[in-house]
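Complex shown without one protein chain; remaining protein chains in place.
Labels A and B are assigned to the chains in the order they are written; within every chain, residues are numbered from 1.
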């Protein structure tokens, strides 16, 4: 193993880049930009979940009055945010992938890989979005077709399962759409 | 050697749970009793889908059957909660078996699950759960202000109504929360399991025999498959499940008693046995909650009517 070629230069810059590398992202299309902007608002939900969890801890420990709603609300908020994270990372191209082959091949190879990957993404996202539709339908309607929101069944009994399942379905649709645009762009670029 | 029917059933039990092995013996026995026509692969909780998603999975045929606590599906219909764990109704699992087999329980459960694409075969039980506590709780009044972990649904409401402070916690958090004192007590599992996981080491006042919670375990399978079975295979399944219910209850009772003997060797552990009048008081409070739940759906009302009639007929409930 070698030492860094130049251990002492630009270290300040390194940490500066580390801070802000998330900010200068080139978006390829309007949808991605839109997903990114919405993410700015969605992420504030994390702060809300911190706030209510803290409220629960305080009211339980100091006032012996645990709430019945914090635990399920926090789970719901985080579930929706983490699911949205999938779309967000897709928009920003920050999903983790192994770039070994990608970096090794030339421009033409890269175009091919782009198309293949976009195709696979469309296939994956569209099928699980379809399954998400089935799941959401079950959460919104009884077997006899009557509208009812699936609840958690707890003492508080909120409609969180219906909300999260619907949210997940919308996010999967969004990811399908993002992948389709990506595919179109990859094909255009290859020509 | 190739079975005609190859099924995957998912259990609600963890792989290491004492009752998972008993459930697997049942699955094996079905193979022998059906002369190899049925081969059930019984997988532990969360293997294929999460514990509370098995109803849908069996319905569409991803799984062919499940052994599940109906309370997991209370969010789909409150009637599941009443069939899953009717707090305070049963002082022994045999009373619940009587209702399910002969008192109309089987019919009403099928009325509930058939539309979801499931056929109910029969019920089993882990027995009445014990209660783990760090402070001595000797009466209903002692529950006042006790921070306790309670599972979803009716059990939680009953404890709230006797002024305990129910805390929402997943099973995986119970151990450290109880150890460090985030909670004072927990509705968790049967005595032998609590003892095996070491909970009594720091929660030294278990309530045993239990009284607050006795989950039903419903064995059900995909209705389309069930409808296509020969009468003899249907009988193999029904009879084997009925026997499995008794088998499980008896063996878990024995394990509980062994664990009690072991716990008694530790003089710092005090096993609290509630007097009959406190048990009756608790049952009375729990019964008020059933009525509330009965109003929440037509099926819940149906279950309430059937169970009440059965309990009255058995002199277990004043009319």
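Basically, contacts are C-beta pairs under 8 Å (C-beta built on N, C-alpha and C of every residue); 3 or more make two chains touch, one makes a residue touch a chain.
In this section, contacts and distances are computed from a predicted model.
The complex includes a chain that is not drawn, and of the options "GntR family transcriptional regulator", "ATPase", "TRAP transporter large permease protein" or "ATP citrate synthase" the UniProt name matching it is "TRAP transporter large permease protein". Per the touch definition above, the residue from A:44, A:63 or A:147 contacting the chain not shown is A:44.
From the options B:82, B:150, B:182 or B:263, the residue with contact to the unseen chain in the full assembly is B:182. For the chain left out of this panel, the touching residue among A:28, A:117 or A:142 is A:117.
As for the chain not pictured, it touches chain A at residues 1, 3-4, 7-8, 11-12, 14-15, 17-19, 21-23, 39-40, 42-44, 46-47, 49-50, 53-54, 56-57, 61, 71, 74-75, 78-90, 92, 94-102, 113, 116-117, 120-121, 123-124, 127-128, 130-132, 134-135, 164-165, 168, 172.
One chain is missing from the display, and on chain B it is touched by residues 8, 14-18, 21, 41, 43-44, 46-50, 52-53, 56-57, 60-63, 169-173, 175-177, 179-182, 193, 196-198, 201-202.
In this section, only the chains that are shown with their structure count from here on.
Chain A and chain B have centres, each the mean of its CA atoms, that are 37 Å apart. Against chain A, the residues of chain B that register as touching in their complex are 56, 60, 71-78, 80-81, 115-117, 145, 147, 150, 152-154, 156-157, 160, 165-169, 182.
Of all residues in chain A, only 60, 64-66, 68, 70-72, 134-135, 138, 142-144, 150-155, 157, 161 touch chain B in the complex they form.
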